[in-house]
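Omission of a single protein chain aside, the complex is shown with its protein chains in their original locations.
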Amino acid sequence: MELLMQYIVTGLTVGSIYALLAIGFVTIYNITGILNFAQGEFAMIGALTCITFANAGLPISASIILAILISATIGLIVERTAIRHARNTTVIILIIITIGVSTFLKGMGLIIWGTNPKQLAPLIKMEPIHFMGAVINPQSIFIFIVLLILLAVLYVFFEKTYIGSALRACEKNQRAAKLMGINTSTMSALAFTLAAALGAIAGILITPITDATYEMGFLIGVKGFVGMVIGGMHSIPGAVAGALIVGLLETFSGGFISTFYSDAITFLVLILVLFFKPNGIFARASGERV
Amino acid sequence: MLKVDGVSTHIGKIKILHEIYFQVEKGQIVSIIGANGAGKSTLLNTLAGLYRPTSGTITLENEVISGYPANKVVEKGLSLVPEGRQIFTNLTVKENLLLGIFSKYYKEKKLAEENLTKILDMFPGLKKHLKNLGGNLSGGEQQMLAIGRGLMSNPKIILLDEPSMGLAPKIVNEILDTLMIIKEDLGTMVILVEQNVKAALKVCDQAYVIDQGRMIINGTRDEISSNPQVISAYLGIKSAGA
Amino acid sequence: MSKLLEVRGLTKRFGGVTAVSDISYDVGAGEIVAVIGPNGAGKTTLFNMISCFLSPTNGEVYFKGNKLTGQKIPQLAHLGISRTFQNLQIFHNLTVLENVMMGAHVKLKTNVVNAAFRLPRILKDERIAYDLALDAIHLVGLEELMFEQAGQLSYGLQKQLEFARAIVYKPDLIMLDEPMAGLNDYETNRMADYIKKLKSEGSSFLFVEHKMATVMELADRIIVLDFGKKIAEGTPDEIQQNAKVIAAYLGEEVV
Amino acid sequence: MSKLEKILYGNRLKPILFLVGLILILPLVVKSPYIFTILILIGIYSIVSLGLCLLIGYAGQISLGHAAFFGIGAYTSGVLTTSFELSPWIALTIGMITTFFIAYIIGIPILKLKGHFLALATLGINIIFYILILGLNQLTGGAAGLIGIPSLSLFGVPLTDKLFFYFFVWTAAVLVLLLSLNIVRSHVGRVLRSIHDSEIATETLGVKVENYKVAIFALSAAFASLAGSMYAHYITFVAPPTFYITKSILFLIMVMVGGASSVWGAILGTTVIMFLNEIIRFVGHTYFGISGEVEIVVYGLIIILIMMFLPKGLIHVISKPIQKIKPKKKVSVKAHKDMISQKGV
Partner (left out) sequence: ACNTETSSSNDKNDGDGDKEVIKIGAIFAETGPASTLGKTQANYVKLIQQQLDEEESINGKKIEIIMQDYETDDTKAVIAADKLISEGVVAVVGATQASTSMAILPKISSEGIPLMTVAPVNPEAKDIYQMAPSNLTNANLIIEFLKENNISKVAWINARDGFGVEGLPSFEKVAKENDIKIVAHEEFDATATDMTVQLTNIRKENPEAVIVWSRTPGAGIVARNFKALGFDIPMIQSSASANKGFLDQVKDNNENIYVIGSKLSVVDQLPNGEQKDRLEKFREDYRAMFNSDPDNFTAHAADGFHLLIEAIKAGNTTSEDIHNYLKTEVNKYSGLTGSFELQSDYVGPYEDGFSVLGIENNEWKYYE
């Protein structure tokens, strides 16, 4: 029981980290149809700039805001330069471009911050909480709450607002979106800015738990991507659920089977799931017919 | 009024349109006819800003709109119902329709609601699908949706690229009636590209014939209807061997 | 006339909506049958069930006496059925010639292995495909555009291209979903001529079309759908007189 | 080359002759073992990217897991030659066959997936493979790697000499290229491109799309395995990180940078990417005195720029001037007219 509880808690903690990345992925994907492989790097930049400001003596709140702003600006710059120019090519080329961006940003991170892990004090200073025999890091609870808030806000934004439907229209059919008077280029810029800001928030939130290094983005990025795909690519709640499932799968397979093979088991399960649900667990109707 | 002044369009390196001149007055329906591949769709797409003309100007009510991107052109009051429907398959029918008035939705929510009702009255077939995804509709229903979406914003000028395509004959007549009504009531300008030449000639004031990217004939409805060249090439005279 | 296609009680429900409801009819060898009806009547859905793109909620289809329902899509071409789509499905990045050559697939024996080693069979197959494709291209008159990328053609020409691709291997049954949409009267008549010519060579047709003049001219028999139900079946003359059909579909102004 | 072939696909003899000529001439010019190693690795990786090009560029199916198949080849060779002391040639062949069947079996369920879902599934396969070679450390040496893999020898001559290995690798690469060209320049090539454009239409025409996808997937995996074996026998050491998803992504970049729509692009892309790093390093070191992290930044930047400005890949830059002099369309039209007039139609 104790063990089970601990696995659940840990699974949700890890899962919510992936989920924070996953919602960034979905944000860009929902508007532009691009899979942004540099999402993890936005988290890295957010975290490390925040630490830099905090260490320079700025109050933590100011550091956070500045870090988010800077990351968002970088997101915007990336879009305005690399992505915008290639907007009309194929998806796979845009993916390669984001891989290039990821390499570039990671290199910059290494130049600026070096290799040593950097710390950020937890935003709420509390002792670990003991709950039904499981230990919970207060920061995890905080992450979870922020995640739920972001989830609610983004869900309403994409699914329930008029502008949200305009954004989804951009993803499906750019040409027609333009004919509606939607400035798809601005929307794409918006997507990257927003996603970078979300990435930065993710990075800042998880740093008290994981510490920040220039290479922190890769693994959580991959796992966030997995969460998003499992969730069906388009939906914010789906992506969050998908990411939490990945987190739980990892801890449960690690706890009950083996930590050597937990990643392998996780992926095996995911592939099996895709076999039965080829468009993700929470896929919604795409409205394609012949 | 819309004035097209010597517009040429290239796609890639190929010149598709060659110095096109014509104009549409307020409250006029203009038909453009021509064989498959003549350049009709390219012309409409150029007017809507999807292609940038390589020479010439397009003026809408004293404002030069050539060179504007499509989304800006829409804001100026030009609306295109594109070839192949181009509806948003992943959005519901209602969302699709409402996006038709994107450029002024927040300013004129009331107009949006009114027009939504009007369009649903015009196409009752869409009513029961309001919450259905656009992509699930039948071909003809999608065509209605596309036309309805184009009309949502009360544009100054609406361009229709083969609106009758895939529609039942009854509906085609209704659409043509609607066009007559909006031109009279709102003074909307209409450019109609149609393969159904007879129908097109029935409602238009002016007609133009386009061939291999060039305007070769123009005139009033009656002139065109009686033009022997048009009769032989476009008005369904049986080809030999039938 | 022997029965080529038998449709028995086909029904399709999407959620609560019944798009097609208990439809039965036959297509005889060498016959041209048209399916008409208002928009959303269920014509395309019916087509999709016959050609195995959708599995019916109820009912089945037989082709030359064999059960068709439940077959894999590629199997149909091998049985001698080809179709076109209401929303064009052409290969944008292939040339017109290559598009049409693809239509000859069922006549070829090329596979990955003999292709990799370039066995003589390959060259023979290329020849077969090329000759068949040329015939079809000639028929629809796309010679001039043979080496153009299909994606660059105008809508109407793509439509004709798709038609050419569907008839390359002289299938027994050709299913066309609105073949004339987007063509002008002149081209519509030409297309009607091709269909007649192929009929005279032994092909059967099942087609959906909204251009009544053509339907009346071409079809041996017409089936009318409304709200998923068959409301009439008969010769063009019978249909033109049918009050129900006029009310539901044709409107006061016929043709 | 038959006339018909010319109509459909244009020339192929000249580029092949050019490549073979280049392969033969290079050793006369190049002396440094360093350049040789790069040339050998280009040959090895080209075999992978040729297969990937068939899969991605032609059939339109993405894979983020080909490093796994590369790895299966390398480890089969490595384990069979060290632990079981089999001849490298047998090991290499066993590797290819095993990989083909593994990929075939995996491919059947996986290739039902599309787009990003397929990308995720192949990525998963790569990760599973990676963890397996770490876990099966009795056989594979785990994270420490597998040492002492013998070099290949041919007719009793060991290919330890770089020159021999170079010719061996490039002979294999040219053979794989020929196979790929044969496939692409046949009805199968058209089928693959059709699948890319519209699976629905392709199926309607009677093509068992799944079979083709799986066959090409397995074939490209077998190519990767062959390359992996060569890699193992050349480097004589393998360790898991070489077969991680980063390598799969590298293969993908090679194909895309070269231009996925042509098999020539695969070889070009591989060459460019392999030299890119070295050139950046050389230029950076000699003229700017920069260090590793800056090189990475520049590398990332160049990938971005190439994809931004040459989305069709570098092969397009090369073939464009040729096309200008001799547009393929004109060649086709002319050949077609010739043939028709000969036939007297």
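Brief remarks on what is shown
Each chain carries a letter (A, B, C and D) given by its place in the written order, and its residues are counted from 1.
Criterion: a residue touches a chain if its C-beta (ideal position, glycine included) is under 8 Å from a C-beta of that chain, and two chains touch if they have at least 3 such contacts.
These figures come from a predicted structure and were not determined experimentally.
The chain we do not see here touches A, D in the full complex.
Here one chain is not drawn; of A:G75, A:G107 or A:G164, the residue touching it is A:G107.
The chain not shown here touches chain D at positions 32-38, 41, 131, 134, 137, 142-145, 147, 160, 231, 235-237, 239, 241-242, 246, 277-278, 281, 285-293, 295-296.
Within chain A, the residues in touch with the undisplayed chain are 3, 6-7, 9-10, 13-14, 17, 107, 110-112, 114-119, 128, 135, 137, 206, 209-211, 213, 215-216, 218-220, 250-251, 254-255, 259-260, 262-263.
Going forward, only the chains that are shown with their structure count from here on.
Minimum number of contact steps separating chain A from chain D: 1.
Among the remaining chains, those touching chain A as well as chain B are C.
Seen from the C-alpha centroid of chain D, the farthest chain centroid is that of B.
Of the two chain pairs examined here, C-D and A-C, it is C-D that is joined by more C-beta pairs in contact. The centroid of the Cα atoms in chain C and the matching centroid in chain D are 41 Å apart. Rounded to a whole number, the gap between the C-alpha centres of chain B and chain C is 29 angstrom.
Shared interface positions of chain B, i.e. residues touching 2 or more other chains, are given as 136.
Looking at chain A, residues 289-290 sit in touch with two or more other chains.
If touching chains are joined by edges, the resulting network of the protein chains shown has some other shape, matching none of path, cycle, star or complete graph. The set of touching chain pairs reads A-B, A-C, A-D, B-C, C-D, using the touch definition from the header. Against chain B, the residues of chain A that register as touching in their complex are 162, 165-166, 168-169, 171-173, 175-184, 234, 285-289. Across the complex, chain B is touched by residues 14, 37-45, 86-88, 152-157, 159-160, 178, 181-190, 192-193, 196, 210, 212-213, 249-251, 253-255 of chain C.
Listed in rising order, the residues of chain A touching chain D in the complex are 35, 82, 85-86, 89-93, 96-97, 99-108, 110-111, 222, 225-226, 229, 233, 260-261, 263-264, 267-268, 270-271, 274-275, 278-280, 290.
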